[in-house]
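I'd like to ask you about the structure that follows.
Just one protein chain is left out here, and the rest sit where they should.
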């Protein structure tokens, strides 16, 4: 067994950062050597996160101020769990010092700096790196991730939308111009921000859409769908905030590329869908194709790196419905980042995740 | 002031029945003279529902076995909060005895007994009454409801879908063949059924679609949309179960009847939508058209008979999004039934509801 | 019918303030003429609280900066829903201008400025008023409240502890030196404070004690218990934060003044307790004594001004257990303030509350 890779987490005080720490402490091929947080500098992991308090490593490891040079000396792989805009600034010196950077922000997800500016409202802080980053969706970019030095881990919503759609678009089975994604997200998706909108009594017993019609994640979603379809794709996307801690449930409304005319046509199309998904995902360790009457339920995947997928053909409307369920902080963020880490480091892709 | 109308609730032990009782006890123009329940016969309202226990009327009124003749003698208006199939059997003798019947089940919502059989899996128990019933959506059938003797109160999902759509279809502003309704419902929507699926630990921290692609409520939704559109309408409808006690949030994905080509076209279409909704609902006591940046949130309507409505035009996709929020047990069931009761009895429509 | 009293709410943007507004808008003998909030000055009630948006009065009434002189000119009764320390400053000029002040903060609950300093960590801003204020627990101070000019509405926890205990202490039935109060509170009890501890994901799926062993509310609780017992009373009080929006459930562990020796003694003591509570509360409009096997449940009182009470004698330990359930924002705050308002104004005590 190889020596564990020394790793650091920059910005470890948010929900994704905390989840990364949890996964890395349990990972046999990673050794967490540094965690940074302006807010908690000087305190131990055990003090800041009581759930880790019984781990001797958490009792010893102290949050430090982020310092690229020191981090680069101590760690081989650095995870950035920082707000967009800030992450890029840290990435540059880390890369220069030879670190592998796995960024959980939006900063390296887009290939086009102009799209970044359109959706994030500011100039990209390091456009020269955009071509270098690999989008961290292992089911799509597995080969490029092996040996990558800069990984842009996808957003939580994109994961639940891209995994169901990319195989269908690649196979030309659905119309790329008629995609609707309706998603429900737990409140950790908003981060650990002390804003009134996310107070318990404002979220509990509340159901609400938000950020419509142009949520920021559309930029990366449409980029990746366009690559899969071989043409520009624009979709409808509506996120909703619902009172669970974790989980995203996505319902996709799709139109077959060629409308089916009768029961036989429907049946043939259904077979194509089944084959397409089986070909794409039967061997994937973290994609669970549901069978029979089962439909996705976030409670079956929360706490895991799995994404559940099911689909139905509606003979009345001619539409294809695809639904996915995932844990927004794991397959939608930190678990997927670990999956990328495993690929980058040449480890078993499921290491630390099963 | 007229003497209060004597009213009865048959099947008062479910969530809609309980909510009806609550509303009727607070209604100055209704006198609750009988409540029936096989399960609780002999017990007082105060014993079965502790929240009413301090009301002297609840201490006196006892649940009885349902008996049409006795009910008809005591009550002028009878609310049926019974499962479908059962309600129709009770309605017949009550109507024969001269009662007004306000039925909260699905039994009288459809005009066509064959559609009933298709969606409810059994022959309609009283098809001869289907032509007599008025669909209890006051914003649409106000005039017919005045003086009606048989009212079919709409389902919870239909209310949140029909109110946003009917004005647009009547005005020909949207394509009737491209309607998608995605809805989230609180768990009381499933009734007070002791089934494992609705246990706390199965619903809490869970998000899941169900009954797709052909939920029973589609039958009444499509019937009413077809009437509004003047042609047969088939829609896509996906309900989801989410962990709140009450509330339905509906997101509608719509296509303009005539696609707009540019910003000017979009702006003109937006004005048409705004005018259409204003014309339909500015004077409606229970429809709240949101303005500015506000979006529907169930927490703003839970406990009330209001439905919130907002819409957005998406210039990127050309679609119109309409969202509604309501309390599934009030505007989606018992409050709406009271609104019908007020109309039937010639009372102020808002009596007992503000 | 008398003309409605013009009333104002100062600090109307928190949860108690919002609930006061809701109750006052529905109160037939009150006319809400002013609401103040530094944060929302200039906006209408309808804009700040969407749930009131359909009320024409909420569309017209705008939040203003608090100004005692203007308030005093417009309103006869002013409710203060401000943080402690701040409330007293506003009360003084309002009283001088002849207003009745109903204060929901802790500023006038204590008779002793030194105790205020001990528990609230600052000098009392207006100690000369302490003797003038009436503690707003109608079941105890009803007569003093009629015609009072300064009312100190009790805290949420005190209400659920004092109502069960005062009759027992007055009757000498329990030992005043062996009282333990264990309480569970919903998250609105913490106010609408944007602090990480009250974020949805920090409260949901969390159970935790806090502020032990010396919560601030002990000061008023012990003051009132001492008055009832005729001697100094010190109690044990442990609050817990639990994931509900509203509701306080209190469990009291008590020792009979004279330990019972056998079943006959227990039975005699039980009769004394039953008689004591019946004498104290059988005629009270908002105290619900549960009978038979029923135990308090916050869901039966949330949304109402009722408090539920039940007790059990434990023959194994010789202890008396008393439990109460209330809505922390209604009987624990704003509803009780309205009850006081009704008494102050000579209205029916239940006006606007049933």
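The first chain written gets the first letter, and so on, giving A, B and C; residue counts start at 1 in each chain.
The definition used in the following text is that contacts are C-beta pairs under 8 Å (C-beta built on N, C-alpha and C of every residue); 3 or more make two chains touch, one makes a residue touch a chain.
Since we're looking at a predicted model, the values are computed, not measured.
Undergrad: Which residue among C:123, C:143 or C:205 touches the omitted chain?
TA: The missing chain is touched by C:205.
Undergrad: Which of these touches the unseen chain: B:43, B:245 or B:272?
TA: B:245
Undergrad: Using the touch rule from the top, list residues of chain C that touch the missing partner.
TA: So the residues of chain C touching the missing chain come out as 180, 182, 184, 186, 202, 204-210, 212-214, 234-236, 238, 240, 242-249, 251, 253, 295-299, 302, 312-314, 316-317, 319, 321, 323, 325.
Undergrad: Since one chain isn't shown, list which residues of chain A touch it in the complete complex.
TA: 50-51, 53-54, 205, 285-286, 288, 290, 294, 297, 299-301, 303-304, 306, 308
Undergrad: Mind pulling the chain B residues that touch the left-out chain?
TA: Within chain B, the residues that touch the unshown chain are 15, 186-188, 192-196, 198-205, 243-245.
To be clear about the criterion, only the chains that are shown with their structure count from here on.
Undergrad: Could you work out how far the Cα centre of chain A sits from that of chain C, in whole Å?
TA: Roughly 46 Å separates the two chain centres.
Undergrad: Round to the nearest whole Å and give the separation of the Cα centres of chain B and chain C.
TA: Once rounded, the distance between the two centres reads 37 Å.
Undergrad: Where in chain A do residues touch at least two different other chains?
TA: 186, 202, 204-205, 243-245
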